[in-house]
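Quick notes on the structure that follows.
Then we have subunit A:
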Amino acid sequence: MTAEVAPAVSGTVSTEIVLEADGLTKHFPVRAALSREKKAVRAVENVSLRLRRGSVTALVGESGSGKSTVARLLAQLYPLTSGEIRLHGEPVAVQRGWGRGRRFRAYCRRVQMIFQDPFASLNPVHTIRYHLTRALSIHGNRGDDLEKSLADLLSRVHLTPADRYLDRYPHELSGGQRQRVAIARALAASPEVLLADEPVSMLDVSIRLGVLNLLRDLKERLHLSILYITHDIASARYFADETVVMYAGQVVEGGDSETVTQRPAHPYTQLLIESAPDPDRPAVEEKDGGAGEPPSLIDPPAGCRFHPRCPFAMDVCRTELPPRFELGDGHFAACWLYREDAS
Partner candidate 1 sequence: MRTNPKALTGLVALGFFALMAVVGPWLAPFDPSERSSALLQPPSAEHWFGTTHLGQDIFSQVLAGTRSVVLVGAIAGVVATVLSVLVGVTAGYLSGSAGEGLSALSNVFLVIPALPLIVIITSSLPETSNLTIALVIGLTSWAWNARVLRAQTLSLRRRDYVEAARANGESAWRIILFEIMPNLTAVIASGFVGTVLFAVVSEITLAFIGVSDAGGWNWGTVLYWAQSQQALAQGAWWWFVPAGLAIALLGTALSLVNFGIDEYVNPRLRNRFSMPGVRMRVGFTPVLPQDPKLAQKLETS
Partner candidate 2 sequence: TNPGSAGNSAGVLNVGMPNGPQTENNNPFLNSSASSSLGYRRLLFEPLAMVNEVKVTDEPKPWLATKFTWSENFHKLSLTIRDGVTWSDGKPLTAEDVAYTFELLKNNPGLNIEGVPYQDISFSGNEVTVGFPKSQYVNQKKILEQFVVPKHQWSTFSNPSTETLKNPVGSGPYTLKSFTPQAVTLSVRDQYWQELPKVKELRYTSYSDNNAQTNALATGAAEWSFTFIPNYQAAYTSKDPQNHKLWFPPVLGVHGLWFNTKTKPWDDPALRRAANMVVNRDDIFMQGEAGYFYPKVDNITGIPTPAGDAFIAPEFKDKKVTVDVEGAKKALTEAGYSFDGDKLKGKDGQPVTIELTVPTGWSDYVTDLEIIKDNFAKIGIAATVNLQNADSWTKALDTGDFGAAMHWTNNGLTLYDIYQSIMDGALYKPIGEAGVNGNYGRYENPAATKALDEFANAADESVRTAALQELQRIFVQDMPVIITSAANGGGQYSTKNWVGWPSEQDQYAPVQPTLENALDIVLKLRPAS
């Protein structure tokens, strides 16, 4: 591939909602020591998201905030604790028992997932050809000419000539190449939605950009709707149309990427942005804020989960869960600071 110039994202944000999640909640039960009381990791609590056709939505948050869990819930790899997922407005609930396999496959065909670690997401004992052939044939996209389909797939992810890669094993490829193969595998199903769980964080800085550009390229050419999960909020600014920020299993802020990164509303987003390394920052002299650690998800703080670390915490933050406050232009924040009567 050649060095591509990445134009700033702007322009048309389509309005067609492909995948929609409403009130997603996931609790992982944990066995508690000696007590009969059931405990759970409240990994995801009441998360709502919308993925639009031909657009990238970034999901940002620190480690353990539940980003991957959301992605897996959307991919139906975990059963939901509560909430609803709708594909083109149709609720999809994959129940257990007979018929699950077929319905799950049908869903997979439209919603595909890419994993964080390209070194781990390809089976070391199988060739690239095997991975792609399986992906094609599971979803009946094998076509008449397998070789042609394979070459097609690889060229879509800029791995050409195809036969240089087809019969290689994953360990013979570089990280970027591997992540491209993983993307090709996802594309084999011709999905409408790609759930990309930190697709570049394991990759080298110099090759990250290639993969991200590839994803954007796919979005534009195939009109995919992409969920881009990352902990690097700067890359969300560059790459995503919309950005949603998660903290401790909850969505705290969301909106247009540029707005969220330039005018963060939620104190957590502000902290996140302040903490990001910035060469342009004059010197090392910032205000002391945001000390402390992320909370336990088994026993989350009451009220706003961020309040123990929040420099602006008010009494209401300690007791009541803040709802979403619309800040205009699709920008919202879940923080009592934006209550109408607050200021």
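Simple rule for what comes next: contacts are C-beta pairs under 8 Å (C-beta built on N, C-alpha and C of every residue); 3 or more make two chains touch, one makes a residue touch a chain; residues count from 1.
How were these picked? Simply put, all candidates are chains of the complex that A comes from, given by their letters.
The model shown is predicted, which means the values in this text are computed figures rather than measured ones.
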item: From 1 or 2, the one in contact with subunit A within this complex; value: 1
item: Subunit A residues touching candidate 1 - in the complex, by the definition given at the top; value: 75, 77, 101, 104-105, 108-109, 112-113, 115-117, 120-126, 134-135, 138-139, 182, 185-186, 189
